[in-house]
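Here the complex is missing a single protein chain, while all its other protein chains stay put.
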Amino acid sequence: MNQSTVILQFICPDRPRLVSELSSWIADNGGNIIHADHHTDRGAGLFLSRIEWDFKGFRLNRELLLSEVNSLAHRLKGTARVSFSDCSPKVAIFVSKQSHCLVDLLWRVQSNELPMKLALVVSNHQDLQSICNDFGVPFRYIKVDTKDKLIAEEKIIEVLYQHQIELIVLAKYMQILSANFLSKYPTVINIHHSFLPAFKGANPYQRAWERGVKLIGATAHYVTEELDDGPIIDQAIAHVSHRDDVVDLIRKGRDTERIALARAVRLHLRRQVMVYRGRTAVFA
Amino acid sequence: MNQSTVILQFICPDRPRLVSELSSWIADNGGNIIHADHHTDRGAGLFLSRIEWDFKGFRLNRELLLSEVNSLAHRLKGTARVSFSDCSPKVAIFVSKQSHCLVDLLWRVQSNELPMKLALVVSNHQDLQSICNDFGVPFRYIKVDTKDKLIAEEKIIEVLYQHQIELIVLAKYMQILSANFLSKYPTVINIHHSFLPAFKGANPYQRAWERGVKLIGATAHYVTEELDDGPIIDQAIAHVSHRDDVVDLIRKGRDTERIALARAVRLHLRRQVMVYRGRTAVFA
Amino acid sequence: MNQSTVILQFICPDRPRLVSELSSWIADNGGNIIHADHHTDRGAGLFLSRIEWDFKGFRLNRELLLSEVNSLAHRLKGTARVSFSDCSPKVAIFVSKQSHCLVDLLWRVQSNELPMKLALVVSNHQDLQSICNDFGVPFRYIKVDTKDKLIAEEKIIEVLYQHQIELIVLAKYMQILSANFLSKYPTVINIHHSFLPAFKGANPYQRAWERGVKLIGATAHYVTEELDDGPIIDQAIAHVSHRDDVVDLIRKGRDTERIALARAVRLHLRRQVMVYRGRTAVFA
Partner (left out) sequence: MNQSTVILQFICPDRPRLVSELSSWIADNGGNIIHADHHTDRGAGLFLSRIEWDFKGFRLNRELLLSEVNSLAHRLKGTARVSFSDCSPKVAIFVSKQSHCLVDLLWRVQSNELPMKLALVVSNHQDLQSICNDFGVPFRYIKVDTKDKLIAEEKIIEVLYQHQIELIVLAKYMQILSANFLSKYPTVINIHHSFLPAFKGANPYQRAWERGVKLIGATAHYVTEELDDGPIIDQAIAHVSHRDDVVDLIRKGRDTERIALARAVRLHLRRQVMVYRGRTAVFA
């Protein structure tokens, strides 16, 4: 598993020969496929493919590979994304005051569960600086005033540019990102503290308690302009009973949040998630 | 487990000595407690108790027992319900065209999983008559016209009176019961084909598919006038993926519906559910 | 989904070009792939593939298709199995006295959840004849004496031959099939009433209760000569607590058995299961 691999994610209008064309191109260039998943959404008329092969022995260098894939995508009227398993993306984690998702992610990065370079943690509060120090991760405090939100966002964007961030993980960041921000940094994973689409919006645990649900959940999803409405990557649930107060729901909810967010980030980093039409295909 | 037991369900404003008063009254009359669960909802200031004891050896007959419990409830400003495990309630199952919940319940009744007397099945369609015949259960077809709904309901109510029905189970009955009906038959359990409160209303599986959820669920709840908003008894979930079409969601959903409904009916019949303030306490 | 499809299941030693060869052969003959899953077990050095494509428009008839696939398998030193979605296999369900899995399967067959022709139910007891009659399924009672087991098996084998049975489902059949039987009918799915490999053998629920486990399970697996040791297809679990007696474990266990067996049979029928080295790959 330590060998470097290439991962191709490909979406295009469905038509015959697609698996053959992609796999033959790989074979013709000496690639040995390790994993290959294909999915056809017949209603949408779309073909989705994720293929992973050994980079060792492949006859094209990275530049040529990208160039040929782009030609392929152009010819098939689709879109392609190529990733190399030895190039971990640079990631920024955004937090506010709650530590449970952050500590979980820090531990998983340290334990090599998540193939990423954690460049820094950004926060609108100073509470979690110390734990970042413990794990040796740079922490950047950027205050967000309700009236000057866009100024704060500009500062954040500048920091992200400096660190060449490719992925943002909102690990209980209690600020809404603007459309402008998302246009510059479109790849953002958020953890929502409910089983979406139930209890969209504020205070989901209080409302879940009042409604007397028997299961609570958490939803990890990509962020879109429409709040709590982005493509869902993963969901986790926990059983609750009348014995559980709101604080117990919050406590149990933290575990579902940690699990769902960590799984979603890993799936994303391993390029197992493909987004189309507001939904995800997760090749896991 | 075959011995006859008494089950007391008691709700009253919380104050000291309640467990003691209830359990001493039982002990003073020779009752040996088998199960006892108490719950205090501190926010609501309410005490809820479910106590089950051997009827054999208890010194009060049924009439006296009920009379003394009523006095107790009156003195403690609460409400009490007494059930005897040897008196199974008479139940009517309402269906339309879908058979999955009906067949499941028929089999469970036949297998003695559900302590109830299934008096009849009521339906606004004739499709499921044959399966009822197979299981030896009376089937009553009562057509429901959209313009004459209340007339149909009157016919149903008459049939229910004749059979002295105590509990109605809506096993995919695709008609909404009127406020008038519910005032006469308030104890109705419904299975809703979604993980409430997500996807309230029509076509939940289609909408769940479009939203791209990774888990679907079903919710068994008591029926109230407010559609899909009654106290939740049980919820079940199933994992789904992008490989699942809407028909797959429906198929997987059927299993969650069967499981959640059967569990809810059993919990109700064993008097393990207590309703207060739009919520349930489930002593399971 | 109603169109007829071809499903190819292919296992061979891993080497480059395999996906390309298979998919190009399909494309060259005019096949449009709907689903394609490939898995490489690097430790075993094996490549496993399941490809499904529209039969309509494919340029080979069934005979030629099978012949070319066999050539392909021979050249690649592998094994291939071809199935057509419009040819449902003939299935025999074996039961003894317990009805829960049988009724569940009968209902699912009737509801078109399981693409199979249920030819008959075989039993060593007469208890379940009536329910088979209700569902219009032939029932064949073949008594099994402990001392004449092989004679009974010969009778069963004769019946299976007559009905051209391709798959046997043991839905709580409380007899062990001999090596001789399995050599003639090797494709047998069994439901085991425990979370294998825990509680192999007899009385698993009693032993689970004594051990005080908090979860119980059921395991659907292919039958091999080694009892309870065949390749696992699916497992399901249920939560239990100290409040549950052995009878409650058995009751909850029945639900896990029904779910796991039905899922396993469906996965098998849709050719989503591939067996190798005592394990299964399940492309679901």
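List of remarks:
Every chain is named by a letter (A, B and C) in the order it is written, and numbering of its residues begins at 1.
In this section, a residue touches a chain if its C-beta (ideal position, glycine included) is under 8 Å from a C-beta of that chain, and two chains touch if they have at least 3 such contacts.
Note that the coordinates shown come from a computational prediction; the quantities given were computed from them, not determined experimentally.
Note on the undisplayed chain: of the listed residues C:K56, C:K97, C:K143 or C:R279, the one touching it is C:R279. Touching the omitted chain from subunit C are residues 39, 41, 195-199, 210-215, 217, 231-235, 237, 241-243, 278-282.
Interface residues of subunit A with the unshown chain, by the touch rule above, are 1, 35, 99-100, 103, 107, 111, 113, 131, 134-135, 243, 245, 247, 251, 255, 259, 284.
Contact between subunit B and the unshown chain involves residues 14-21, 23-24, 26-28, 30-40, 42, 51, 239.
Basically, only the chains that are shown with their structure count from here on.
Innermost chain of the displayed assembly, by C-alpha centre distance to the whole-protein C-alpha centre, is C. Mean C-alpha positions place subunit B and subunit C at a centre distance of 36 Å. Residue numbers of subunit C whose C-beta contacts span two or more other chains: 35.
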